[in-house]
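Yeah, one chain of the complex is gone here, protein chain that is, but the others are all in their spots.
Note that the chains are named A, B and C in the order they appear, and that numbering of residues resets to 1 at the start of each chain.
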Amino acid sequence: MKKILNDPEHYVAEMLEGLCAAHPEYYKQVGPQGRVIVLPNAPIKGKVGIVTGGGSGHLPIFTGYVGKGLLDAAAIGDVFCSPTADQIAEAMRQANSGAGVLRLYGNYGGDVMNFDMAGEMVEMEGIESTTVLVADDVASAPLEEMDKRRGTGGLVYAFKIAGAKADGHADLEEVTRVAQKAADACRSIGMALTPCTVPQAGKPGFEIGEDEMEMGMGIHGEPGVWRGKLKKADMIAAEMLELILADKPLKKGDRVSVLVNSLGATPSEELYISYRFIKSQLDKMGIEIVMPLIDRYATSMEMTGMTLTICLLDDELEHLLKAPCDCAFWKVGCYE
Amino acid sequence: MKKILNDPEHYVAEMLEGLCAAHPEYYKQVGPQGRVIVLPNAPIKGKVGIVTGGGSGHLPIFTGYVGKGLLDAAAIGDVFCSPTADQIAEAMRQANSGAGVLRLYGNYGGDVMNFDMAGEMVEMEGIESTTVLVADDVASAPLEEMDKRRGTGGLVYAFKIAGAKADGHADLEEVTRVAQKAADACRSIGMALTPCTVPQAGKPGFEIGEDEMEMGMGIHGEPGVWRGKLKKADMIAAEMLELILADKPLKKGDRVSVLVNSLGATPSEELYISYRFIKSQLDKMGIEIVMPLIDRYATSMEMTGMTLTICLLDDELEHLLKAPCDCAFWKVGCYE
Amino acid sequence: MSIFSKLLVIVHSGKSDAMSSGFTTEKLIQTINIMAAKMVKSSEELNQLDNLIGDGDIGITMKNGFRAMQEKTAQFPEDVGSAFMMCAQAFTSSRASSFATLFATGLMAAAKETKGMTEVPYNQIPKLLDAAIEKMALRGKSNLGDKTVLDEMAAIRGAIREAESDQSLIETVDNAAEKALHDFKNRPCRQGRARIFGDRTIGIDDPGMVVIRLLVQSLRDAEK
Partner (left out) sequence: MSIFSKLLVIVHSGKSDAMSSGFTTEKLIQTINIMAAKMVKSSEELNQLDNLIGDGDIGITMKNGFRAMQEKTAQFPEDVGSAFMMCAQAFTSSRASSFATLFATGLMAAAKETKGMTEVPYNQIPKLLDAAIEKMALRGKSNLGDKTVLDEMAAIRGAIREAESDQSLIETVDNAAEKALHDFKNRPCRQGRARIFGDRTIGIDDPGMVVIRLLVQSLRDAEK
């Protein structure tokens, strides 16, 4: 295991300690086992709180997106493990100013159960809350079973758009509505070239041949659509785009944002090579790209591979996407 | 070679095409073979132009730091190869508004020769220029031969600080002075766990055992101080800090910025684990950390490893470091 | 006669006995200890199984979860409901995973049913099991037949109902547990991480079902 770490048991604790020490203006560590990260000035009076959570190992997701115009709190589990219900409940308490809390997270079984349980726990304390699940990975279930799909790059758009809406002091119903709208607007697909290693496991999560790739693989190494010889960048991008467009057709004149996201080891250079092709295809179709995101937004530690997300915009979503936000990993526009 | 690319011969061209297509507000592609990337509104009237250059494969370095409050133009070579003198000369022409041009780049033999040659070329055209070399890697030569050291993370501080100075419309002499001051204020050291592959070479740049690390390794895989068994994160950080402090002692009350930089594959989680320890050590010494930078600022594609840079600040450098800047990879503060 | 056997005997016969008229906190602790030993021993095997169609952690979950419960037993109150609640809390807070959450959900259901009781009549045990299955299904948004922990628990519940005699009860339950595993082996998992593997889960035991099967086995072995 080629990782820079101390005891694998302390991986998450030390990571969070470093994160909060580096950026105290964005992240405050509280809650059971210190697994709740909250905006230092939360809860913000009159503002709907947005809470997320999930496993560690995906920075900037989840914790990293706690910030202005983004999330108010996140509950963070071990690497690739859900946070516990009481951690999530504490994140919700921290985020609640009385205006209610949106639970906004990815559709993974363990997370759903714990977020539901947490919701029930704080409900008894009088905290009103709603849920929006991001389930954007088209490779994880067919269209008929959309509700079984897992969440991936779409989380980034949902965080940004819901965060901007809450920033404007919309009420819980409105924030929930746009969060759901953003989640519904996104489709994603991933591909991987090499696995990553969960520190506590000590060995790679899967094996794959020296000349192989897997199309449609999930961010924890969940099996995808096919595994075979590594293809050329343009072929890969073309297929990813095709899989997304088959699921959510786009037409001339549509405006979309595109997220070309590295799973960790894949360098920016390769993301730009891929983006180049994706843009050329969308150009041909008469589809306009707005605010493309090309970097590491949702990773699996040192996994090699990338995900592509397309978010279909309308005026409302575009406006919210372009609104200011500020966290250690992502800044849009300016707060003044 | 597990890379997402088309023809290795077109790696750099396609990468630049994607970069400029994604962020036309920051990057315009001009010059011989399209290897000059320039701010769309350059040259900026009355402003000293800052030009850098170097090999591809290090994003955000070099091209990525063309932006407001940063660089005006960059000449970019093949992966790990210097740009040509005529590309550099063209970058200088593009950046020159008449206020002169600072050539600010890393101390690598090939680059120095080509920047010198370019300087001579444009001198005949009446473009005034100066040179500041960043040579911050303490592992690459002993203190007595400082001028032989290569440039690494210190480039980021030099770009930021010189860029802010030029942004304030200081003259060439002043911009050159603070650039040199920033370069002198930085010390860096790297370590690597796995190599990266130059696309045109098709195979990893070096070999290293499954349980080995190399301390002091350069960003192109240049040999370091020692190679041996992979140590724990805190031991690695302690040794890196020690090597830097032996070269540039710090005292109680000093203010520094710290850059913990991933070479590519090493995830943010591990950077934060390392930062945690570095901060605790500096805290003990009574040294204050200002604006820590913890991310991928200077990479070697998919290499696993990290570099540590310490930049000793005075009021002037701190002020310039915190001044606004804006490029696709790094935003500080706000332009309004 | 072991606690478990006695428990099952009495559950089945529907009559309480003078010596041990019900399930107490003390008996809960004994049960936990028996099961904990089995989970520690089987941890690696369970991880390996979960690794085939999941993330390879269910063994850690069970080991940590039972250890966390054991650490709390000294503070267990006489109130069986509160003791069950402490079990649930210990189990979830040790480590979040689908199974931990489901298991804790089941324990909470039992807690609700037994709140305020220092002795739970054995014949109420089937009710606890029913409550647990119901709440766990709600929590997991899953149905019987999805090849999950629920199917194994339902099989046990069924065996208790149908056992022909008091003496054969533990054997019947144990056989039912084994049979359910076998019956589901060649069906696909339709919940949790395993779902995504689809037909590749055919021929592989569901890790959650195996956990329950092992817990039953630990009680049967303790009786021998």
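Brief remarks on what is shown
Operating definition for what follows: a residue touches a chain if its C-beta (ideal position, glycine included) is under 8 Å from a C-beta of that chain, and two chains touch if they have at least 3 such contacts.
The shown structure was predicted, so the numbers you read here are calculated from the model rather than taken from an experiment.
With respect to the full assembly, the chain omitted from this view is in touch with B.
Summary of contacts with the chain left out: across B:Pro60, B:Gly151 or B:Gly218, the touching residue is B:Gly218. When the full complex is taken into account, the listed residue touching the unshown chain is B:Gly109, out of B:Gly109, B:Gly168, B:Gly209 or B:Gly228.
Among the residues B:Gln29, B:Ser82, B:Thr266 or B:Thr307, only B:Ser82 touches the chain that is left out of the figure.
Against the chain not displayed here, subunit B makes contact via residues 32-33, 77-78, 80-87, 109-110, 112-114, 116-117, 140-141, 148, 150, 198, 200-201, 205, 218, 220, 222-223.
As a working rule, only the chains that are shown with their structure count from here on.
The touch graph of the protein chains shown is a line. Put simply, the chain farthest from subunit B by mean CA position is C. Once the centre of each chain is set as its mean CA position, subunit A and subunit C turn out to be 35 Å apart.
A straight line joining the Cα centres of subunit A and subunit B is 29 Å long. With centres defined as mean CA coordinates, subunit C is found 58 Å away from subunit B.
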